[in-house]
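Removed: one protein chain of the complex. Kept in place: all other protein chains.
So, chain A:
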Amino acid sequence: MHLDWTALGQVTAVSIGVTVAVVVVFALGVLGLARLEAAREHGDGTSAREPRGGAPALALTQAALCFLACAAVVAYGIYLIVPQFH
């Protein structure tokens, strides 16, 4: 019997790392979106509940960058799935 512990360790490390990274970045994107929506509702972007909310433009940039990063990961995932791309 031959067990490739290195490969097993790689699967573990890469899987956990990538999952956490993608979800955290996506969560930050969602956070940006939530701030944007909160800002829009209050008109001026500075609500009592979110003192650090910042300008809506900042929230929008944060959301856009985060979702772009996630989209790049998804594109890489599709690249890995489809053998014709290799």
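A few comments on the model shown:
Everything that follows uses one rule, which is that contacts are C-beta pairs under 8 Å (C-beta built on N, C-alpha and C of every residue); 3 or more make two chains touch, one makes a residue touch a chain; residues count from 1.
One rule holds for everything that comes next: contacts and distances are computed from a predicted model.
Between the names "YeeE/YedE family protein", "Na(+)-translocating NADH-quinone reductase subunit C", "Phosphate transporter" or "Peptidoglycan D,D-transpeptidase MrdA", the one given in UniProt for the chain missing from this structure view is "Phosphate transporter". Where chain A meets the chain that is not shown, the touching residues are 1-3, 7-8, 10-12, 14-16, 18-20, 22-24, 26-31, 33-35, 37-38, 49-50, 70, 74, 77-78, 80-84.
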